[in-house]
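With one protein chain withheld, the remaining protein chains of the complex are depicted in position.
In order of appearance the chains are A and B, and numbering begins at 1 in each one.
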Amino acid sequence: MTPARARLNEILVTLPSAGWLAVLFVVPALIVVAISFKPTDPLGGAGAGWTLDTLKSLGNPNYPAILWRTLWLSITTTALCILLATPVGYCLARLEKKWRQMVLLLVVVPFWTSFLIRIFAWKMLLHPEGIIKQALAGLGIVSPETPLLYNQWAVLLVMVYTFLPFAILPVYAAAEKFDFRLIEAARDLGARRFQAFCRVFLPGIRRGLFTALLIVFIPALGSYVIPDIVGGPGAEMLGNKIAQRVFVDRNLPHACALSLLLILAVLLPLTAVLALQGAREKARPIIEEGA
Amino acid sequence: MKRSLVPYCVTAAILVFFYLPILVLVVNSFNTSRFGGSWEGFSLVWYSRLLNHREIWHALTNSLVIAVSSSIVSVLLGTTAALALHRYATRLQKAHYMLIYTPLIMPEILMGISMLLFFIAAGMQLGLFTIFLAHVTFCISFVAMVVLGRLQDFDFSIIEAAQDLGANWWQATWKVLVPLLMPGLVAGGLLAFTLSIDDFVITFFVAGPGSTTLPIRIYSMIKHGSPPLINALSTILLAVTFAAVYISQHLLEDKT
Partner (left out) sequence: MNAPDFLEFKNVSRHFGSIRAVDQVSLSIRKGEFFSLLGPSGCGKTTLLRILAGFERPDTGCVILSGQDITQLPPNRRKVNTIFQSYALFPHLTVRDNIAFGLRIEKRPQREIDHEVERMLELIQMKAEAGKFPDTISGGQKQRVAIARALIKKPQVLLLDEPLAALDLKLRQRMLIELDLIHDEVGITFLYVTHDQGEAMSLSDRIAVMNSGIIEQVGTPAEIYEAPRSSFVAAFIGDTNFFEGRVAELIGNEYSRLVIDGFPDVTVFNDKQLAVNNLIYLSVRPEKFHISRERQEKSPRHNVVPGRVEEVIYQGSLTRYWVRVQEYRIAVTQQHSRFLLDEKPITWDENVWVSWHADDGFMLERYSQSDEQLVTLPE
């Protein structure tokens, strides 16, 4: 095949997907960036001309609190998910094949059930007349007046519930490849069980942990439905503010500026993790040579 | 060596954590009580009400139309994308890969708002068609990744063998490549279908009047409607999911 013909073929197979995404993904993203430099039109939508006022208004005391809450909830969710996913991944990798398939399926099935329904299930449980509330109140752990629903803790709980399967899968995938004789070797060299777990198992599944971190943290930052359903006005996240600016105030420039903030919040940890991972991969041969 | 029981206990606890809410929901769908704080007797009243709920059936139809059409189109586009990415190692493909990869890590709400603004700017009427466009957009990347995974251990000398034996490009594609990639295409298509039928956030942004999908209907019922009806609907959806999982597991077992 001549080079020109090969090039043409390449472009022909690339064009459908690249063209579609260029029009419906890249152009829309550029529109978001552009509109965040537009002034607000009091009648809704974007005004004429260009301005930096919209971006400056992000300094409005309202926003840092929401950004902070978004970060706090996402970081805590990610930490909890990884904390819980690690023993599950370990357990799955060590189970006999028959059991492993069963448990793995049980972990994955919630992922296939409707996202909204899982959130709704928790709303019903935490509801003042729901069974958790009834049970806790009955046992005298909480007073009947304490609301379980519509606060940050409810949001955190449901976020962990929703994202946990996503964390378990990469951790399990890494743990499955882990050579468990290494733990025996560590024990043989005098490590206690917990030491062996921390010093041999965790570094061994590092890649899985990094993947879990990104796979939970990024969608967590963009959460919108969970705080909307089980959080109250005091538990709003960045996503809720964006939706509110779009649907309630029709203040599109503000919505776009907030979106930029969210993109920034996504990109920072992403590049950090990728750089860290890259640096580690590069550093490894040197360490091994030295050892 | 004695193993620690801690991970096993944590796993068991997490499975309870996963299934307890679902179980309560299913039980409550048969409960006469409205909020399910207490058991007030078995009844199928919520199911019969659900059957007569015209709007839900309408939303389900919309969801199915969109899921089927968008998964077909995204399988086509995702597969060509995967073939291009696998076949060529040029700078164009590096950019192409970025383009395919970024939607995977983009929070849904951002895709929702950006496409909404695009449709407004383009003067398009929001409705089933805009939902279809949006769904294809986020499904392409998932399909491409699934098919790319399949291609990773695909022996391309098989295509050369077909050409060597006299097949032209078209024959090699249809008689060899497509049949061999079929499991990947089916897997990608099912993933796209699942993602599409379950999507709420993006759909919520780009839907217009009269284009309510099932997740949007469920959302408005959660916000304003009657909980027992959702319990009943959820139970039906869960049953469908579990049945699908069960059947697909059995099909897989037969194959291996």
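The rule is short, and it goes like this: a residue touches a chain if its C-beta (ideal position, glycine included) is under 8 Å from a C-beta of that chain, and two chains touch if they have at least 3 such contacts.
Everything numeric in this text was worked out from a predicted model, so none of it was measured.
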Response to the item:
Across B:Leu20, B:Leu92, B:Ile120 or B:Val176, the one contacting the chain not displayed is B:Val176
Fill in: Residue in contact with the excluded chain [from B:Leu23, B:Leu51, B:Leu165 or B:Val186]
B:Leu165
Fill in: Sites on subunit B contacted by the missing partner chain, in the whole complex
155, 157-158, 160-168, 171, 175-176, 179-180
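Keep this in mind: only the chains that are shown with their structure count from here on.
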Worksheet item: So, what's the distance in Å between the C-alpha centres of subunit B and subunit A?
Response: 18
Response to the item:
The residues of subunit B that touch subunit A in their complex are 1, 3-4, 6-8, 10-11, 14-15, 17-22, 24-25, 28, 35-38, 76-78, 80-81, 83-84, 87-88, 90, 92-93, 95-96, 99-100, 102-103, 105-111, 113-118, 121, 133-134, 136-137, 140, 144, 194, 198, 200-201, 205, 215, 218-219, 222-223, 227, 230-231, 234, 237-238, 241-242, 244-245, 249
Worksheet item: Okay, in this complex, where on subunit A does subunit B touch?
Response: 10-11, 13-14, 16-18, 20-22, 24-29, 31-32, 35, 84, 87-88, 90-92, 94, 103, 105-107, 109-110, 112-125, 127, 129-131, 133-134, 161, 164-165, 184, 187, 193-194, 197, 214, 218-219, 221-222, 224-225, 229, 239, 242-243, 246, 252, 255-256, 259, 262-263, 266, 270
